[in-house]
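All protein chains but one are shown at their positions in the complex.
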Amino acid sequence: MIRRVLRSRGVRKLRQNRWAMLALGVIGLYVVVALFMLATDAVEGIGQRTGGFTIKDRPVLGMLLVDKTLDRVGPNSVPGFFLRDRPERRLEHHQAYLDAVERALNAKDPEAALAELRFGSLRPADLGPDKLRELVDEGWALFDEVDEIYEQIDEAEGQSPGGDQATAPGAGEGEAPNIADLDAAVSDKIDQIEPIVRALFPIPDGLDGFLYRLKMLLGTDRQGRSILIRTVYSIKIALEVGFVTALLAVLVGSILGAAGAYFGGWVDHVVIWLFSTFSSIPSLVLLTVLAFMFTGSRFDGTLIPLYTAFSLTFWIGPCRVIRGEVLKVKELEYVQAATSIGFGRVYILLRHILPNTAYLMFINFSLLFIGAVKGEVILTFLGLGLKNGASWGIMISQSASEVIEGRFWQISAATAFMFGLVLAFNTLTDALQDAFDPKHVS
Amino acid sequence: MPENESTTRDGEPVLKVRHLTTRFRTDLGVVTAVQDISFNVYAGETLGIVGESGCGKTVTSKSIMRLLPEEVTLIDEASRIEFAGLNLASASEKEMRRVRGDRIAMIFQEPMTSLNPVFTIGWQLDEALKYHTKLNHAERRARAIEMLRLVDMPNPEQRIHEYPHQLSGGMRQRVMIAMALVCEPDILIADEPTTALDVTIQAQILSLMNDLKTKLSTAIVLITHDLGVVAQVCDRVIVMYAGRVIESAPVRDLFHHPRHPYTRALLDSIPRAGTAHAGKKLPAIEGIVPSLFELPEGCRFNDRCPHRRTLDEAQRRRCVDVEPDLSEHGADRPVRCHYPLVDVTVKETA
Partner (left out) sequence: MWAYILRKILYNIPVYLGIILLLMVLLRVNDPVYAFLGKSASPEQIQVKRHEMGLDRPFLAQYRDFVWDILRMDFSQRSWEQKRPVGQMIRKAVGPSLAITAPSLFLTAIISVTIGLIASFYRGRSVDRTLMLLAVLGMCVSYLVYIILGQYFGAYWPRKALGTSVFAVSVDATVGDEAGYFFVPANWVRFCMLPVLINLVVAMGYDTRFYRAVMVEEGTRDYIITAKAKGASKRKIMFVHMLKNAMIPIVTRVMITLPFLITGSILVEMYFGIPGMGRTLINAINAKDFPVIQAITALLAAVMIVTVILTDVLYALLDPRVRLQ
């Protein structure tokens, strides 16, 4: 039967649509990644519960576990894509590294402290406390030099009233230093600190090094967490939310709509009343009420409020559409023929009517999937979504404050990945309509 | 040109279709819907174009009016549709707009959906006059009412203000006819005008069309699959099959002496009343029309042709390999068949 479906006219048309096939490929990719994460989380969960094993420390397998999304991998707000931050920020990052080593060195048992020290996923070099202390001191010395140059800059700026001019007026005696030159000097000095930091926390070779660079590829957020890891993990959440919501909404809506249309009478009246009433509730009101209900409750921070909000509103669309279609199909001759042959009502509904409305269910599924993914972002922002872990909603909400400071990594990464998924589904929806809807004109 | 009416008509034809070939671009390739069609339409006569669904009769009529969707329609360069000094096959859209509604008008099968539901009857009648005449509002209004009276619409002054959904099917078709004839065109193309109506109304509409033809001396091209309708109103008939003209004759000749096996089979398959036919199997034509994507090399009717039985091996071979041309075969009207029927007389019954 599968082969028969695959050879049917609509599916053939869909297969010929190159963009649709590309979209399906992209969706498949996302699904594979999500399944991987689902699997590793499940395995880890089982491992922990049975106390037997853990994959947390495995480099590749353990990379995308839910806990890892909360791990710090580097200093806060490091830019991604190998871009460099402004000098002051780079200074802050270097300082963070030096501080970490210094703290360990000053501990009661430096050796032990150093052994346990992690900065993000990097470990300090195995050079022994003395050598490390040397390096740290070197670093601080450079810091002092940087401070000196800053003082010079302050003086230079103090001399010239506007402050931002390239050269200070030569009003005073002696040379008035060129601010641009000083800026360059600062930058150079800060660059000199970098090898020290690298020496303190070397990037390992091979797989670990590669993974480290990968995690830093898109930068880090306010708390030093890897944007890449978080964005990729959000795929799992998005697919989960999208899939569950769309599936439930389409199933419930279709069953209600088909039942109402086919059985008519009081069943239909109930169905009509249901979707009229539910669609008359403004979504804002619903969200408000849900927010009021759930905040502070034990479901707060889970996906339950999200699912509640969606399930109360998303089923209406498929219900209306399927009901309309079944009403039409019911009057067609082949249904009347089947009835006259003597097939039972339920049999006709399942075997004759529903397969002809199947394409509508797929199209609605696709549309609602997108609605759920985009809705998650907004609802999370309004406080109805996840609070811990990672999701595109969380990332975009958090990025609001970062954007003010000119840091676009988190919002770009989340938006880009979401864009890919949503665009794929939009393309798929259009292609499905093109291929299966007999009345569709493009 | 060899084909067509050997029965002499007075004067030049109003419309001359020559070698009309219309193709469509589809998902599955380019398909030829009508191939090398040629015929004339003379003033004051009713020409019937008859054939099964899908034989190309509607495509032919819409090609004349250029009403087919531009993006996918390809009218062959060699096609000529000569009317009023223009070649409609290659005329510009602007020229076509002047012809449509004014010189050639068309009515369609479904009066229910062919009228715009949100405008009154009066407005829709008015529209054609607005495009093609210089009459003022009052004059247009008067003309519209006059036209409605002409199509036997009761109470036209009131109907003017009504909407299509307020009228019955028969009345809507009358409105369509009125709309088509309001500018007194030279030709009226009627595409299955009575198919969607019940039989009593059908008769009324057909007789109305006949009257109007005489009163306004409009030529009518009547497209139908119903031979009964053809018998009632047509002067000459063209039979089409799978995109080809296969026979052409004055109506009585066609009915009494069909030359093409298909025409004969069509006539035979009309259900007849009377005890002579009681209890006998309905003589339907076996098989189905070939798909336009898989047309045979030879005669398109070949695999359904009952006449084959009377042919020998060599003759049947010819039918399979070579598609016949339209030729007169020594008689006085053309037929597309290698071995046309001769001296067949179909008796009229009831």
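Per-chain residue numbering starts at 1, and chain names A and B are given in the order in which the chains are listed.
Everything below uses one rule, namely that a residue touches a chain if its C-beta (ideal position, glycine included) is under 8 Å from a C-beta of that chain, and two chains touch if they have at least 3 such contacts.
Small disclaimer: the values here were computed from a predicted structure and weren't measured.
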Worksheet entry | Among B:98, B:149 or B:225, the residue in touch with the chain that has been omitted | B:98
Item to complete: Among A:8, A:48, A:106 or A:276, choose the residue that contacts the chain missing from this document, as touch is defined above.
Response: A:276
Response to the item:
Full-complex touch with the removed chain, picking from B:137, B:165 or B:277, is B:165
Worksheet item: Per the definition of touch given earlier, which of A:125, A:153, A:291 or A:358 contacts the omitted chain?
Response: A:291
Fill in: Footprint left on subunit A by the chain that the document does not show
276-277, 280-285, 287-293, 295-297, 374, 377-378, 381-382, 392, 396-397, 399-400, 403-404, 411, 415, 418-419, 422-423, 426-427, 430, 441-442
Discussion item. Could you pull out which residues of subunit B are in touch with the chain that's been left out?
Written reply: 65, 67, 71, 93, 97-102, 105-106, 108, 110, 113-119, 127-128, 131-132, 163, 165-166, 176, 179-180
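Going forward, only the chains that are shown with their structure count from here on.
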Discussion item. Can you work out the whole-Å distance between the CA centroids of subunit A and subunit B?
Written reply: 63
